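Note that this complex is displayed minus one protein chain, with the remaining chains in position.
Right, chain A next:
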Amino acid sequence: MPLSAIQKVATAQNGVGAFILPCKRITLRYCDWAGSSKGMNAYLKTQLGFFAKRNPQIEIQVYKKANDHPAITAYYLNGHQRSVNVKNMAPEEIKEKLELLRNSSPEKNKRVPAKPVTSINENVRGIWSPFHGAKIKI
């Protein structure tokens, strides 16, 4: 055979065609007795419905755990999860935390390296080459 093919798998570019939100599930834990869950309980009663309606792609689970601080855990498409302890927080703060988890990337927090940005797309102008063009005589 003069020519054979190299097997590959096309790689995802989330957002180039369809965008799929990485956050797939959020669980909210509350306690109906302890004071640290006061804000959480208020949030569940008044605002969680709006959040759920705005984000139909996220599966929301609410569960009670007695004698424990309230917490929010978000599960992402790649299997990672992030948790936030929301004890003694006001409903507005909990709302912010929920938005934070919704918009987060599932990857671990890491420093953005000071490397140049690379792209898979071809450069329109081409790359400068020392081997081409006018020869400079020194």
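As a convention for this text, a residue touches a chain if its C-beta (ideal position, glycine included) is under 8 Å from a C-beta of that chain, and two chains touch if they have at least 3 such contacts; residues count from 1.
The definition used in the following text is that contacts and distances are computed from a predicted model.
Per its UniProt record, the hidden chain corresponds to "Large ribosomal subunit protein mL44" from the list "tRNA (adenine(58)-N(1))-methyltransferase non-catalytic subunit TRM6", "Large ribosomal subunit protein mL44", "Mediator of RNA polymerase II transcription subunit 20" or "Ribosome biogenesis protein NOP53".
Within the complete assembly, residues 1-14, 16-18, 20-21, 24-25, 56-61, 77, 120, 130-132 of chain A touch the chain that is not shown.
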